[in-house]
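Only one protein chain is missing from this complex, and each of the others stays in its spot.
Chain IDs A, B and C follow the sequence of writing; residue 1 opens each chain.
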Amino acid sequence: MPNPVEENCRVILVDEKGNRILLHAIDEVQKIKGLGVYNPKELIGKDYWESIDISGKKFMILSPSIFDKISAIQRKAQIILPKDGMFIIFYCDVKSGDMVVEGGAGSGALTILLANSVRPNGKVISYEKREDFMRIAKRNVESAGLGDYVEFRRGDVTSTIDETGIDAVVLDIPNPWDAVNNALSGLKLGGHLACYSPTMNQVEKTVNEMRKFGLEWIKTLETMQREMVVGEKGMRPSFDALGHTGYVTFGRKIR
Amino acid sequence: MPNPVEENCRVILVDEKGNRILLHAIDEVQKIKGLGVYNPKELIGKDYWESIDISGKKFMILSPSIFDKISAIQRKAQIILPKDGMFIIFYCDVKSGDMVVEGGAGSGALTILLANSVRPNGKVISYEKREDFMRIAKRNVESAGLGDYVEFRRGDVTSTIDETGIDAVVLDIPNPWDAVNNALSGLKLGGHLACYSPTMNQVEKTVNEMRKFGLEWIKTLETMQREMVVGEKGMRPSFDALGHTGYVTFGRKIR
Amino acid sequence: MPNPVEENCRVILVDEKGNRILLHAIDEVQKIKGLGVYNPKELIGKDYWESIDISGKKFMILSPSIFDKISAIQRKAQIILPKDGMFIIFYCDVKSGDMVVEGGAGSGALTILLANSVRPNGKVISYEKREDFMRIAKRNVESAGLGDYVEFRRGDVTSTIDETGIDAVVLDIPNPWDAVNNALSGLKLGGHLACYSPTMNQVEKTVNEMRKFGLEWIKTLETMQREMVVGEKGMRPSFDALGHTGYVTFGRKIR
Partner (left out) sequence: MPNPVEENCRVILVDEKGNRILLHAIDEVQKIKGLGVYNPKELIGKDYWESIDISGKKFMILSPSIFDKISAIQRKAQIILPKDGMFIIFYCDVKSGDMVVEGGAGSGALTILLANSVRPNGKVISYEKREDFMRIAKRNVESAGLGDYVEFRRGDVTSTIDETGIDAVVLDIPNPWDAVNNALSGLKLGGHLACYSPTMNQVEKTVNEMRKFGLEWIKTLETMQREMVVGEKGMRPSFDALGHTGYVTFGRKIR
């Protein structure tokens, strides 16, 4: 099945040694490391997995995975990493067809992960009160080819959440406790709430607010990930480590 | 939209204090903690979220989340926990519509997670060489309401993988290196391979085999998760901890 | 150099297969697993490393290490584990000859570690307000053969610390912030303060109090330890894990 590169999408070029160059298929002549001066729009219409020649060098056009898409985003705010985002998807039971409301789009990293999980029939509604963040998040989601599954709303979930019958509400704002009430009004019976926070004090306040509002199965998790390195001298964990990102607190609406 | 309990599915009953009783909607009179003697088939046909009376006590019928479904499975072999499984889904780019081959069904915990991610149009093909494991995995997948998205095959992925054009192959067998060749033959260009192994020696052998076969972006991860507890004296990580489970090694076929 | 077993000390008997039996050299006929009915006082006066016969079985008399001594203590309160205690010793610069004040003896586990580090010329002063804890701590310290280096005081460090010129003050009480002022009065210039607390709320209050009192190089650490297992199928981290114990907060008096 032919599968052509579309405008505005991410494309990976792989040379014969396996080096990757991540490109954005837009009309903009630019200097690209490993390619020289190049206009990525020339890739539009070519098929993924096709081999092409650029300045005498052979490349394969590779379709980016969800990992590549998230790695490629333009970051403005601190993003929610997949190590945390995948557990939001699991504990919120996010699946194909769901309607998910996100409070705080940030740079759109979690939005991409959520959109990828609800497609092809679900929808992510992403509230963001800052115009600049919303613009970046929107661009990142579109470049990931997931624009059809996301609706951005300029707004603050602590003031209002317009939707009802929501499957899951995910909050990445400094004061998630102020949005618990709105989240509960929008959630369907059995729906899930997740709040991402860097500090323990935020978690404590969130948990207490969730308890006050009668959410069930409240649980807070911290996820740590290490890369293992297989080298000539043997295998060991990486000398580099990922520091703290955030805690995620979950609860379920059952009344 | 009415949504009745079907035969053979998992059902959660929640009493007025928030206690959960997990049931299996089959015809079998049994003594159930918190319920007394009861036949769960009586739940079949009732709607989720309906309130019912059992022996004078009020319960709500709750639809189980993916977390509940995995917690409820009957275990024979050691299972792949969601903390590891969700990263297999992320790094293998598993999404709605994909065809995923699993080598080693075990008790079906990962099968459930994969099936949940490929629906409604994708498919998981799960190879298992032991008849007894396959029977349990099948029952667990069906009880999770995901039977339509999984095909079980009695067989050993180190001998053969019949499918081609596969999006991702996931191996949970003691000797994944022996199946790398078959996995590569079945994977489409750009497809992902993941191998789950408890020991570093298995990881090392797997990584070396993946390198030999020219897979790209080989990466091994260990994921650790801690629960945080908010109590009267304040917040802290749990005094209980989850020990080691396994490492997951990833690679991508790009030639 | 002959080195006889003294009354009231810990002794380890090792059989020919390497099994250890930990004994307390006191006059009390008892049933001991692996030995039968035996009076450990019979060991008093024998030399460590001597071989002896008990009911026809051969044993070697082994001198307990600091690890054995701490493993052997009778526990009443939650103890400070060596994984945390060794960092108290490091960051408080505890060394041979130091005078250390401990607030909250608990079961005496940390007392043993501290006493072991200040000998032969230093001293640990251990305050404990509960009579029952003090009695147990004292017995544990004596059984560890370290009674000469510890002085127990019935009292509460939040009310008073009598000593001055102290090298380090270590607090294991629920409200360490209430003793910061007393600790500072007793510490010599350049002396160190360490506070052990399970919850983040305690840490936060302690850090803020230390800042208020002008301590320098305030630092809070969490230490995690995993055992690695080498088995027939290869090497991996242990499936069992140690959960959270506590955080330790350090500060130095420089004015």
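Just so we're on the same page, contacts are C-beta pairs under 8 Å (C-beta built on N, C-alpha and C of every residue); 3 or more make two chains touch, one makes a residue touch a chain.
From a predicted model like this one, the values you see are computed outputs, not experimental measurements.
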- Where the complex has a chain not shown, which of C:R10, C:H24, C:K138 or C:H192 is the residue touching it? C:H192
- Which chain C residues would touch the chain omitted from the figure, given the whole complex? 14, 18, 20, 48-49, 60, 62-63, 65-67, 82-83, 86-87, 89-91, 93, 95-97, 113, 116-117, 119-121, 189-190, 192, 200, 203-204, 207-208, 216-217, 219-230, 234-235, 237, 247, 252, 254-255
- Absent chain, residues of chain A that touch it: 174, 198-202, 226, 231, 233-245
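Rule of thumb we're sticking to: only the chains that are shown with their structure count from here on.
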- Message: How many angstrom lie between the centres of chain A and chain B, each centre taken as the mean Cα position?
- Response: 23
- Query: Could you say which residues in chain C touch two or more other chains, in rising order?
  - Reply: 200-201
